[in-house]
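Missing here: one protein chain of the complex. Every other protein chain is in place.
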Amino acid sequence: MKIFMHDIMHLFVMAGFIAIVAACSPGGVSDQSSALVEAGVEITPLEMAENMYQKSQDLGFAWRATAELIEASKVSQQAGDMDAAQSQIRRAMALAEASIAQAEQEAVDWQTRPPFGP
Amino acid sequence: MNRRQWINTMAVLGATVATLASPLRVLASLRDGFKATTLEGALAEVLHGLPVEESDRIRFKIPDIAENGAVVPVTVSTDIAGVTAISIVIANNPNPLTSRFELSADVLADVSTRVKMGESSMVHVYIETRTKIYTTAKEVKVTIGGCGG
Amino acid sequence: MTGRLLVLPVAWCGAMFVALVGGEVQADPEADRAAFRDFYAQRFPDVPLSEHMNGVYAIDANARSQWLELEDFPLYEIAVDEGAELFEVPFADGAGYTDCFGGAGVRQNYPYFDQDSASVVTLELAINQCREAHTEAPLAYDSRDLVTLVSHIAFESRGAVIDVATPATTAELSAYSAGKRFYQSRRGQLNFACGSCHVQLAGNRLRAEILSASLGHVSHWPVYRLKWQEIGSLHKRFQECISQVGAVAFALQSEEYRNLEYFLTYMSNGLRWNGPATRK
Partner (left out) sequence: MAAKVKMRGKIKAGIAEVKTLMPHPMETGTRRDADGALIPAHHIETVTCYKNGKQVIVAHWGPAVSKNPFFSFKVKDSVPGDVIKVSWVDNRGERSSGELVLK
C-alpha cells in the first residue's frame, strides 16, 4: 500500500513537473513576449535576454558567460556597434536557454548520482 | 693545523670579514645583480670572475614539479669547507638573481627559503668560497593551479 | 518596466521547481553518510578515512612532500596570531567573545541547525551574532578580521571530532537535502557538480590537478591558499569552485552555501577538525 501511494505521488510529481517544464521553456517565454508585443508593450531583445538571465538566476543556475555577454552587448550598443550587440544578445539568450534547460534537467538528475543511488 | 690549512682558514676569515664588514660596497653592486634581467647579467654579480666548477657535493632540494610557482620551497646545503656565500638563480624569472646568503664561519652552509617562479625553469645554485665557485642546477616544472585543493 | 511583467511568471517557475523537488526528497542522512564513506574507502583502499582531512595530500605523494615543507613554518600562522589578538579585544560594552563562546576552542560546535531561525548557523554567523548582541557592528564576510578570528578558533579546536547532530526534524532534513542537492547538481557551462569532481573523478587528474575526496573537505578551514596568496574562508572556496565551472557564484554565507556546509560537515562526521591549513 505504501509503495502504491508513493507511485501515485511520483506520477503526480512527474505530471506537475512536465507542466512546469512546458511553462518555463524558452518557447513559453517567447510566446508571452510576443503576446506583450501584440498588446502594444515593447520589449527589446536586450530586455528579453536579461529576463532569461534573471530566470536562470532565480533557478540558481545562472552562468557567468551569460552575464558577461549581456554586459558586453551594452558596451557595444553604447559604442554604436549594433551588429556586435545583436550577436552578443543572441549568444546570451542561447546560453541562458541552455542554463535553464540545465536547471530543469538537474531538478531530477541530481538524485541519481553516486555515491547516493536511488 | 698545517701551514696550508692555516692559510685557507685565514683566507676564509678574511673573505668573511671583508663581506660582512663592508656591506655597503657589496650591496651597491649586488643590487644591480638583482635588477639584471638576463642570466648573464645576474651571474656577473654572483661570480665576479672566480672559476666555476660543477659539484656533486651540493645538496639542492627543490621540487621537480612545483605545487604553485608562488611558493617553491628550496633548501641548499653542502659539506664544502669555507663557504662564504650561497646564491640562488632562476634562469627564466624576469630577474634571475633571487637571493644571496652571505655566511660567516658561525653558521653551517645550510639555508632554506621559498621562492617565486614565473614559469618552468632551470634553477642554479652557486656556492662561493674565496677561491672558487661550485655550482649545480635542477629543472623545476611549474604548473598553474586550476581546480586544486 | 516591461521587464517586470516577465519576472513574475519566471519567479513562479523557479519557486515551483524548488517546491516540487523538495516534496520528492526522502532524505536518510545516516544512510547517505555510510554510502559516502564506503565510496571513498573503496576508491582509496590504501588511505585511512581520517587522512582525507589532508585533502589531496592524502593521495598525492609529490604534493604531500612540498606541503609538509610548508607546514614547517606555515603561512597561516600569521593569521592565527592576528586572530588570537582580535579575540581578546573587548567590545564597547566591556564584554568579549569569551562571554559568547566560553573559550576559543569552539569550532566543533558549528555548523548547527538553529530551530528558532530555521536555518544553519555557521561559525562566521555566530561570531557576528555575538558582536551584534554586544552592540558591535558585524564583520564583513570577506573581511580579514573575520577570517583571522575563525583561524584562531579553528587552531584552538584542532583535534576535536566532527560531530554534527544527525538531521531529524523536517526543517533540519530540508536544509540537509538542500545542501545535498546543491552538491549533486551540475552547474555552469562546464556542467559539473561538486560530486562530478570530488566523487566521480576523485583521485583522477583534471589537467594538472589531482582531485581530492570530499570527505574532510570542511575540516581544515580557513586555508592559506597559495593561488590566493592569502588566507580565505570555506565559502570563498565554494565561490571559486562554482565560478570555475562557469556558473555565477552565490554570496558568502548565503543560505545555499550554509546548507552545503551543513551537508558536507555531516558527511565528515567522525573525522577531526584540523584547521587552518595550507593548500595550493
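Read from first to last, the chains carry the letters A, B and C; within each, the first residue is number 1.
The criterion applied here is as follows: a residue touches a chain if its C-beta (ideal position, glycine included) is under 8 Å from a C-beta of that chain, and two chains touch if they have at least 3 such contacts.
What you see is a predicted model, and the numbers here were worked out from it, not measured in a lab.
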Touching partners, among the displayed chains, of the absent chain: B, C
Contact with the hidden chain (one of B:Leu43, B:Ile58 or B:Leu103): B:Leu103
Contact residue for the chain not shown (choose from C:Asp38, C:Glu77 or C:Asp93): C:Glu77
Those residues of chain B which, in the complete complex, touch the missing chain: 20, 23, 27, 30-31, 34, 70-73, 90, 93-95, 97-108, 110-117
Positions on chain C contacted by the hidden chain, ascending: 72-73, 75, 77-78, 81, 229
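Throughout what follows, only the chains that are shown with their structure count from here on.
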Centroid distance [mean C-alpha coordinates] between chain B and chain A, Å: 59
Between chain C and chain A, distance of the C-alpha-averaged centres to the nearest whole Å: 29
Chain B, residues touching no fewer than two other chains: none
Complex contact set, residues of chain B against chain C: 63-68, 70-71, 73, 114, 143-149
Residues of chain A that touch chain C when the two form their complex: 10, 13, 16-17, 20, 23-24, 29, 32-33, 36, 41-43, 47, 50-51, 54-55, 57-65, 67, 95, 98, 102-111, 113-117
Residue ranges of chain C in contact with chain A within the complex: 2-3, 5-7, 9-11, 13-14, 16-17, 20-21, 23-25, 32, 35-36, 38-39, 180-181, 184-189, 191, 193, 195, 199-200, 243, 246-248, 250, 256
